[in-house]
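Have a look at the structure below, then the notes.
Heads up, one of the protein chains got dropped from this complex, but the rest are sitting where they should.
Labels for the chains are A and B, by order of writing; each one numbers its residues from 1.
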Amino acid sequence: MSASVSQANLLPTGAEFQKGLARRNFRGSVWGRFYSLSLLVAILALIALVLNIVNSAFGYAITAYEVEPTALVAGGDVGGLDAEQLVVILQDYQERRLPVYIRDNLSVVDPSIFTQVPLSESLAGRTFPAELAAMTVTELTRDQQAAVLAASLSVDTLRSLVEVEVIGEQVIHPYALSESLFERSRIDAELLEALEDEPNARLEFRSWLNFEFLTAAGSSDPAAAGVRTALLGTLWVIFITVLFAFPVGVGAAIYLEEYAVPNRLNKLIETNIRNLAGVPSIIYGLLGLAVLVRSLEFITQGRTILSAGLTLGLLILPVIIINSQEAIRAVPSSIREASFGVGATKWQTIWNQVLPAAMPGILTGTILAMSRAVGETAPLIVIGASTFIVTDPTSPFAKFTALPIQIYQWTARPQSEFRAIAAAAIIVLLVLLLLFNATAIILRQRYRKSLQG
Amino acid sequence: MTQNGAYAIQLKNVDVFYGPKLAVSDVSLNIQTRRITAFIGPSGCGKSTVLRSINRMNDLIPGARVQGDVTFQGQNLYAPEVDPVEVRRRIGMVFQKPNPFPKSIYDNVAYGPRLLGVRSKAVLDEIVEKSLKGAYLWDEVRSDLKKSGLALSGGQQQRLCIARTIAVEPEVILMDEPCSALDPIATQAVEDLMKILVKQYTIVIVTHNMQQAQRVSDFTAFFSIRKQEETPGKENRWGVLGEFAETTELFSSPNSEETERYIRGEFG
Partner (left out) sequence: MQTQLEAGREISRVQSAVAARRAQATLYKRPRPGEDAIRVYLLLCGILSIFTTLGIIFVLGEESLRFFTSGVTNAVEFLTSIKWQPQAGEFGILPLLESTLMTSFMAMLVAIPLGLGSAIYLAEYAPSRVRSTMKPILEVLAGIPTVVYGYFALTFMTPALRGIFGQDAVQIYNTAAAGIVMGIMILPTISSMAEDALSSVPRSLREASYGLGATRFETIVKVVLPAALSGILAAFIIGISRAVGETMIVALAAGAGSNWSFPPNFFVAAETMTGHIARISGGDLSYDSVDYNSLFAIGLMLFFITLGLNLLSQWVSKRFREVYQ
């Protein structure tokens, strides 16, 4: 009794307690606000990131044509012209450069001897009028040179030649969307300035992300550059990545969950996978460079889609394994027992019962891993994908470029027009990721439905 | 008692270990063909463990080990040349909790026959129909065989599991507390079904419910627990077979006091 009385005297009471409580509550509410604020900062950062991209990808641009497209074809759309018509335009406007186009696009010999050897040699394997075979390119008439171009080049190539060489759209100054909306008067003043140097200059509102951007090949000219090559490269690489990593990753997960007894080897595998998941991606790039690109060059042909796909496959393997393990572990053991109970073998049980039940989780995990691979840039740079490529990849042994690489290269350039197309490419990449994730959600739900009828 | 023919399964001096720990010790009993044998006893007495050692289901538990002889039609099930997959095909099992596959009713039943290589749609259709009829489920599901097995009620699910088991024509059906998750009406249906199935199959059932053992079984094995204090504070517990007799006999005049106390409901 006396102890409790004396203790009561030690503790604050009444007004003193109230005052202390108010202080305590105040401190709590300040910190509580800080906590919610930090989440808010994260969300603001995401919004800033998205707005920043949109801001660069759309907006006014001061551009100028060498030749107005409407002067070439009614309506100004060269997309509808056929090879003959395109060659005629080239001949009309860039007659003297026709041999250069032949050299750049068709020649199979060294540029230094190109003008000295007959076509049969310099254009070996190409289609061209047979009667010209003995002549060198400089001996041809302009019409004959045009005929060679028309015979061998695709409409796509000819069109991009017309766009770059004849129309020659030049971006003098791109503006961000925010500038376009709020600083129109400054833009107009700068347009007047530009008109002094370039009478053809004009102001247009431009979406750098447009249909042509998606379908055009890479180019060193930002106005004509597109992401088709890079997009195809990315799809090819991811195809190889998944082709390799899915069966191996799921296989390893099945082994660890269904077969492995807890001995030293299996514990080692388990720990090792967890550590591999934490290795920086650039290290996988070095591994791919030394092993896949160099040591196994006789298989992979060097810096090819195959090397890149396998490198990224190794990179996402731990992610696939860990996710698949979780999915397999979540399958109730009663299902396994039921299957064994009617005399199924281990593999029959896994294949018929465990895998179908785990598949939604496995697929979701795989698609998440795929999304990671799609955005990976560093390993691809290290294995050497960072070269200038304008031809579409057609096989796993093709040299290639990829979307994130293209974004990196464009962003790294100081000119603001490249920033604009980098932003457009980023939107393409993010939409691709969005598609993947949407697919994951749909797949998962459909699977769930089919299982529960 | 020396004739093998009348016995489907004979256990002789069977010990089961989980890792270093003894779970069941020295069980010897003979299970008669086309009769229902019930395993009863308090929780932890190892009756399920013994049941699962009969079709080598214990193999699936890491560290589980069975010593002694479990003989099925004259063959020791634990001989090295015996294939556990084959064993489970011929000694089927129905589990405590209904565990239909997350597939259609049809696919649930057809699963086993398909594993055996039956591919013909007509044969499968016939097997499915007969098995579901045999499990008294046909009339309830015939119109909707494509429905998921999980969409059925608990009692229906358990009968589906029985149908799935008899679809591969086992000789013995092991049932591990098949009614413990069911309501009384569903329990009734499953018990009725057992009485019909026993004309065809040898049935071993583990049950917690002594009335159920009395109602359905021909023979009853009572398992009990032995304890030993190994070191102070650390007690070892394992199961032993207390008594094995015809059901009517065991319940009317038990041999041991322990059995009597258990069947009177004094512990367990």
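Keep in mind that, in the parts below, a contact is a pair of C-beta atoms (placed from the backbone, for glycine too) under 8 Å apart; a residue touches a chain by one contact, two chains touch by 3 or more.
Keep in mind that this is a model prediction, so the values were computed, not measured.
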item: From A:378, A:398 or A:443, residue that would touch the chain that is not displayed; value: A:378
item: Residue, one of A:170, A:345 or A:391, that touches the chain absent here; value: A:345
item: Sole contact to the chain not displayed, among B:20, B:117, B:184 or B:233; value: B:117
item: In chain A, positions touching the absent partner; value: 24-25, 27-29, 31-32, 34-39, 41-43, 45-46, 48-49, 52-53, 56, 247-249, 251-252, 254-256, 259-260, 266, 268-269, 272-276, 278-287, 289-291, 294, 314, 317-318, 321, 345-347, 368, 371-372, 374-378, 381-384, 386, 404, 407-408, 411-412, 419, 422-423, 426, 429-430, 433, 437
item: Interface with the undisplayed chain - residues on chain B; value: 72, 75, 77, 81-83, 86-87, 89-90, 113, 116-118, 120, 123, 126-127, 130-131, 133-134, 136, 138-139, 166-169, 196-197, 199-200
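Throughout what follows, only the chains that are shown with their structure count from here on.
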item: Length of the line joining the C-alpha centres of chain A and chain B, rounded to whole Å; value: 58
item: Residue ranges of chain B touching chain A (in the complex, touch as defined); value: 55, 57, 60, 62, 85-86, 88-90, 92-95, 97, 99-104, 111-112, 115-116, 146-148, 150-151, 161, 164-165, 167-168
item: Complex interface listing, chain A residues touching chain B; value: 261-262, 332, 334-345, 348, 352-353, 356-357, 451-453
